[in-house]
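Note that one protein chain is taken out, while the other chains of the complex remain in position.
Chains here go by letter, A and B, matching the order in which they are written, and residues are numbered from 1 within each.
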Amino acid sequence: MKQLLSIFESFGSTLELLVRAGSYVGTLPRQRARFIEQCYLIGYTTLPIVAILSFFIGSVLALQAGYSMQNFGAKQFIGSLVGLSMARELGPVMVAILLAGRVGSAITAELASMKVYQEVDALVTMNIPPARMLVLPRLAAALAMVPVLAIIADLVGWFGGAIVAKYVAFISIEPESYFAVLRRYMVFKDVLNGLIKAESFGFVVVLVCCNIGLNTRGGPREIGAAVTRAVVVSLILILVLDYFITKALM
Amino acid sequence: MQNSQQTARVGLFFILGLALTWVTFETLSGGRVFKNKGYTLIAGFESLKELKEGDDVRMAGVKVGVVEKTRLAGRRAEAILRIEGDTKIPSDATASIVMAGLIGTNYIGVDLGSAGVPPLAPGSEIRTKVTPDINAIMTELGNLGQKLEGALGAFGNSMNGDGRNPGLFQKLDRLVTENGERVNTTMTNLQEITTKLNRGEGTLGKLVNDPALHDELVAAVGEIKTTATQARVFVTDAQGLLAQVKTGKGPLGTLVYDEAAANDLKATVANLRQVSDKLAKGEGTLGKLINDDSLFTSAQSTLRKADRAIDGLDDSGPITAVGIVAKSLF
Partner (left out) sequence: MPACSPTRNPFTAQETPAVGVAIEGLSKSFGPRLVLDNITLSVEPGEIFVLMGPSGSGKSVLLRHIVGLEAPSAGRVTINRQDATAETTREHVRMAIVFQAGALFNSLSVYDNLALYLREHRVTNEAGIREKVMRALQILSLEGAAEKFPSELSGGMKKRVAIARALVMEPQLMLYDEPTSELDPVMSATISEIIASLKNEYHVTTVVVSHDRDLALNIAERVGILMDGRLIFLGTPDQLRQPEDPQVANFLYPKIDLKNPRYKQLET
């Protein structure tokens, strides 16, 4: 009962933070420098790991599909299978999970330490709302950068699949036919679908991580606990949201 | 400065994202970014089958646009075609849904129409025609096979008979066999008479001296004459028959002077060629599909039957009998 209450409480405080941050949208142009900095952290520095991971996810997808589909002569459909899975599901979810682990944890750690060492209090007394200075640029940066990461993940995953399809002996599908099948069975809506999902996940992850960071109380030990909690909550939310967004977009 | 470098990287990164999104969009949706480029036409169909948005519109095989939208309009399905560039579609051009592959890739094929016809105005409707889809073709192929089987069966019946009614070959056979016996008898008689005549040369004077015998001789000569006339009539008959057989040398169709049967055979062969052409075209998946079909087996057995019938024409008795008659007479 008490736990349920605390879940609702954090849900409410997250929404409140969102509304607060939203009310300062007009100040975004002035916070350009902070926005760029966050874009750099959320987007640019996350790119390498996103690229590496999506390449191998695409490869493994092609490999597994080739292995299981060779039995009934559907190998030529690997392109569409990898394409659709990457664009609609794995690309967005993988980007969101990496974001939670790499960016979300950093956000929570930073905000939690600012809170614990009273920097947040200092901001409040200076009449600089943390929602405006600390949360809004991060949310905006997430909105701007996550789709970029997702589309890169999609494309890198597709190429990973194409390379495996060509060079693995028991698959041996030329990239031309791989991409022809991919194109034939996909419309841009599938990719857009994935981008919307990634966008939602990224936004929620950053928002939740900001909220958990700003609500940290105590000392260094609590900072660590807050980071763990932020990542766990983010991962759960990603997968729960994934179901509902997928269903809503169908 | 660190800051401007960061800004540049973020900017570059964002532009990269936009570019990749655009490229993906272009590739997957046939580039509807240029929404204002070109113009649209409406093509109404009973069914769009497997056509989907982003499929090509090709005029005489050349891509001229994409299917921009598919929608249901009242009692029919409509495809909105975006014709890119300034390609003019003549107003009498006909659009149809064409299959590019067996696994469901379709495009809208537009024929060239006629020269000198005013082009379709943007937003107007293009004429359409229904093309059979893969299912229809398979069904048709099945029907064709059945027809073929029927035709080959009829052909076999007309050649060999079906038990109750004698076939063409039987008739021919019987005709020649019966006449041959008569010819043989007549020939034997004729030979006997001539032999008697030859042998009677010695006794002919006796016969001439003897008036009674003379009368008898005259009567005998009259008899010979009659017989000779009879023989000539028969030989004319045989000649006529032989001429007909002789003109029948060459293609199988004309060998059989029954014109209807020949036409039947011709049509059947034409059908056969059509089918085999289709089979040849359908090499691959279709070939496999047909491999498993009993249709193919039955077609083969029918062909084998036809083969056998033709073999029968070559070395069965009747022809030989006619040959013997012809040789022994001339």
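We take it that contacts are C-beta pairs under 8 Å (C-beta built on N, C-alpha and C of every residue); 3 or more make two chains touch, one makes a residue touch a chain.
Every value quoted in this text rests on a predicted model; they were computed, and no experiment measured them.
Here the chain not displayed is in touch, across the complete complex, with A.
Touching the chain that is not shown, out of A:6, A:70, A:118 or A:172: A:118 (per the contact rule at the top). Note on the undisplayed chain: of the listed residues A:133, A:163, A:235 or A:249, the one touching it is A:133.
Listed for chain A, the residues touching the missing chain in the whole complex are 30, 113-114, 117-119, 121-122, 124-128, 133.
As a convention for this text, only the chains that are shown with their structure count from here on.
Chain A and chain B have Cα centroids lying 63 Å from one another. Interface of chain B with chain A (complex): residues 3, 6-7, 9-10, 13-14, 16-18, 20-21, 24-25, 27-29, 52-54, 105. Residues of chain A that touch chain B in their complex: 33, 36-37, 39-40, 43-44, 47, 144-145, 147-149, 151-152, 154-155, 183-184, 186-188, 190-191, 195.
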